[in-house]
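Of the protein chains in this complex, one is absent; all others appear in place.
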Amino acid sequence: MPQIENLSSPVTNLSADDRLAMHFSMLRVRRVEEGIAARYSEQEMRCPTHFCVGQEAVPVGISAHLTPYDYVFSGHRSHGHYLAKGGDLKAKLCELYGKEAGCARGRGGSQHLIDLEAGFVASAPILAGTLPIAVGAVYGSSKTNPERISVVYFGDGATEEGAFHEAMNFAAVKNLPVVFVCENNLYSVHSDFSVRQPPGRSIAKLGPAHGIKSQTADGNDIVTVWNLGQEAVLRARSGDGPTLLEFMTYRWLEHCGPNDDAALKYRTKEEISAWQSKCPIVRSDVALRRDGLLTNDLLKDFERKISEEIETAFEYAKSMPFPDPADLMTFTLPEKA
Amino acid sequence: MPQIENLSSPVTNLSADDRLAMHFSMLRVRRVEEGIAARYSEQEMRCPTHFCVGQEAVPVGISAHLTPYDYVFSGHRSHGHYLAKGGDLKAKLCELYGKEAGCARGRGGSQHLIDLEAGFVASAPILAGTLPIAVGAVYGSSKTNPERISVVYFGDGATEEGAFHEAMNFAAVKNLPVVFVCENNLYSVHSDFSVRQPPGRSIAKLGPAHGIKSQTADGNDIVTVWNLGQEAVLRARSGDGPTLLEFMTYRWLEHCGPNDDAALKYRTKEEISAWQSKCPIVRSDVALRRDGLLTNDLLKDFERKISEEIETAFEYAKSMPFPDPADLMTFTLPEKA
Amino acid sequence: MRQIKYFEAVNEAQYQSLEGDPSVLLMGLGVPGPTGIFGTTSGLVDKFGDNRVLDMPSSEQGMTGVALGMTIAGYRPVMIHMRVDFATLAMDQMVNQVAKWHFMYGGKMRAPMVFRMIIGRGWGQGPQHSQSLQAWFSHIPGFKVIMPTTAYDAKGMLISAIKDDAPVVVFEHRWLYGITGEVPEAPYEVELGKAAVMREGKDITIAATSYMALEALKAADDLATLGIQAEVIDIRSLVPLDTETIFRSVKKTGALIVADTGTTDFGVSAEIVSKVVERDCSILKKSPKRIGLPFCPSPTSPALAEDFFPRSVDISYAAADILGFERSRLPPEAETGGRWHDTPDPSFTGPY
Partner (left out) sequence: MRQIKYFEAVNEAQYQSLEGDPSVLLMGLGVPGPTGIFGTTSGLVDKFGDNRVLDMPSSEQGMTGVALGMTIAGYRPVMIHMRVDFATLAMDQMVNQVAKWHFMYGGKMRAPMVFRMIIGRGWGQGPQHSQSLQAWFSHIPGFKVIMPTTAYDAKGMLISAIKDDAPVVVFEHRWLYGITGEVPEAPYEVELGKAAVMREGKDITIAATSYMALEALKAADDLATLGIQAEVIDIRSLVPLDTETIFRSVKKTGALIVADTGTTDFGVSAEIVSKVVERDCSILKKSPKRIGLPFCPSPTSPALAEDFFPRSVDISYAAADILGFERSRLPPEAETGGRWHDTPDPSFTGPY
């Protein structure tokens, strides 16, 4: 059983209900990932899939401040972002199975999740690709709906793309309500930070250059994420412009796929277990119990609810039909609206 | 006669000879531009040409610290960079006239000046295009020649391209001997700074984000440029990594072409004449006379030398033959070396 | 009917689109600026404000993403690149996102955008400023790609493009801007995806894009002096491509020249030739020819550019070779007044 190194940071104006809801949400994200992983070797989900196990706190802590009306964008590792924002689980699993009932009608797969009703607008795997799109969406909408904000998630690797700076520059020029959320998990595939970014680099240093308020923080502590999320979202909603948040976190599984990858040796076993000992869910669990909010019974209840939902969703997804091959070309050009 | 607002900053370890040589060099750059402008309407130099009148101090103050062995790169507004680095005047004019004796054999024109012997490696008009190339060149050469440095000139507009950041990031990762020199003349073609970059932006703020030492300064004062150039070049040569220098300056003529463009009204007459009153050559002239270094006779001598060189070079360029049309395809793919 | 210049027709199309639909906006480097993208955007910022006629940072990649993002909020952006060469910086956003936006989310998203790409030739634009990359966009499923030649089409096709829910890439040749055509004042649409027969003939088909269609008309004039009747087809739309019109013409004439503003090799004329012969190669009585840029970068020197950019003589020579008569029988090329052909042909005044 790994050691818990850090407990949660002090709880501010966060209600007990919200804390429990976030714990539930993190657990749900984790269990869904585990559910996919358990079935992945059946080779029925035939698309590259990037798991977010270990990184659940960031999307959950941020989404707590968002409404379905707000825009969220993501990249290749989008599962947590999608679910935490309220993306439909069945539609997601159907998408992974390549089914017509998938959220992108099977055309996109794991890397193109979308749920417009939940305000999960788009995800796409080209690094930094959705950053300027997130900026443009809210630039458009802010002309008439100043209260809507836009959140875009991306990894540390994506910040090496020029488009990241181009997006930040324009967000700053127009002082837009955007929250840029970087999940810095230290690696881009198997490449260490040091071969990609200068010594002493914190991603949070890149924002102020563009006049953007920025902060770096523990991304495995749900309360920290919630606190910074609150500040950034409030700043955006009150017209005070964009924020860049860097959350330090860690991917437990291989870059793409459901397996452990310690055998590849690009990171040490020690590093992996040190980070596993900072599991965001365990830390939340400990803190909630400390504050008398979580009991074994409640947790059992959570787990049962989640597992029922997941089982039903997988059954549904497996049972649904594939797209009709005759529809191959259908969405190349849109029909007249 | 415009008012001189600023005199030159205090002269440090800059010798009298060097000051005069720089004055001569600025004057020469200016007179060459004027020579081109005077003949441009003959329509024999048939290529887009970006004049650097008003911006002569930057290339001259920087080049004073460089040897032909050092690499210099530039963009579309490269005439001053080329001449100050020792680029051959005749070859440049032949290039503008589209002649085979042009520095790029007439293939490139004004926007593709090159003089390998002078270490003026390449210029090209796609914004920020030569920035990563400058970084790569010295990354390559520094493996065997740590004393060689690379300088790349660009405008404020070019810093809006993601490639600018990508180049800075890599220069920082490898701690390379690069001096990034931004000539901030407030405009990108006719577009004001404010529609392109956030309020309060100084280009010099963009370097530190990448861990790059940066400074902004008066780019119309040759001594200031020389001082900052010295520091940056020394830093590079001693292995202490890249520098970003932002020099505030002003383009007197239209964006592209030899004419005044006050009629376009994207900038006020007052602004133009305020900047003309900060003419780098006049300011140098005043300072040199103040310090007893420049006399009317000496200046006359300078002007005569320059004008003779220019006249000869134009005669030469006009007299030289065009490329043979049969050679149109010649340099598409290289012959075996 | 009223005659105006091509650039005015483009301007009017945008004016009327901005006026008719508040979700339309224009963006690009210098779009609201004093020279107004060769006059095609002049005055629009005064009427519609800098929220709808916007300048932007020189961040082609990022700003393409921003424009795509704006479609999510219901806008229909028109992004303008002074030269298509600058759009190469935005290829990821255009090709990986915009073109696939509708498809990859299973039809849930739309990208009703227009990209006005300016191409050109001559006067020392040189290697990085005079490419003509329509073949690239035509190769990527998800775009419509059009090249209006006349002022009439410039207006009508641009209005259609702006109304279209697909991303439409419009190629405008700088040398067309000064040319006149009959253009109705009221807004109108020209259907995308149809070629236009500019001149009928029975002896040879010349299918051409953009400015090359005018060169083809001139070649047809020259051929007519020898009694040869060339049919000139303005291709107008590359995606969708109107194979039918071209095929029907070649079936009649048995001979085909395709003339394009871009590099010939792996270019759009190859697709047109292939579409014809794939359908029925027996209709070609003679081997077809393609006219376009030779396989080298664009040289700056006028002495080299002279032979780089094809002109009407190149088309009529090709016709001579196909039809088997001496090139020397063709009328000599008219004097241009200057030494080089690197400015627009003064005889192309219109109306077309």
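Each chain carries a letter (A, B and C) given by its place in the written order, and its residues are counted from 1.
In this section, contacts are C-beta pairs under 8 Å (C-beta built on N, C-alpha and C of every residue); 3 or more make two chains touch, one makes a residue touch a chain.
Computed from a prediction, not measured in an experiment: that's the story for all the values here.
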In the full complex, displayed partners of the excluded chain: A, B, C
Touch criterion as defined above, residue of B:38, B:116 or B:264 at the omitted chain: B:116
Residue in contact with the excluded chain [from C:9, C:109, C:135 or C:305]: C:135
Residue among A:87, A:106 or A:136 touching the omitted chain: A:106
Contact partner of the left-out chain, one of C:38, C:75 or C:103: C:103
Listed residues B:137, B:158, B:281 or B:310, member touching the removed chain: B:137
Contact with the hidden chain (one of A:86, A:125, A:219 or A:334): A:125
Where the missing chain touches subunit C, by residue: 61, 85, 88-89, 91-92, 95-96, 99-100, 103-104, 126-128, 131, 133, 135-136, 138-142, 238-239, 262-263, 265-271, 273-274, 277-282, 284, 286-290, 295-297, 299
In subunit A, positions touching the absent partner: 46-48, 98-99, 102, 104, 106-112, 124-127, 129, 157-158, 160-163, 188-192, 195-197, 264-266, 322-323, 325, 327-329, 331-332
Absent chain, residues of subunit B that touch it: 71, 102-108, 112, 114, 116, 121-122, 124, 126, 129-141, 143-144, 162-163, 165-167, 169-170, 173, 330-337
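Assume only the chains that are shown with their structure count from here on.
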Of all other chains, the one whose Cα centre sits farthest from subunit A: B
Subunit B and subunit C: spacing of chain centres that average the CA atoms, whole Å: 37
Subunit A residues counted as touching two or more neighbouring chains: 162-163, 165-166, 169, 173
Where subunit C touches two or more other chains at once, by residue number: 56-57, 59, 61-62
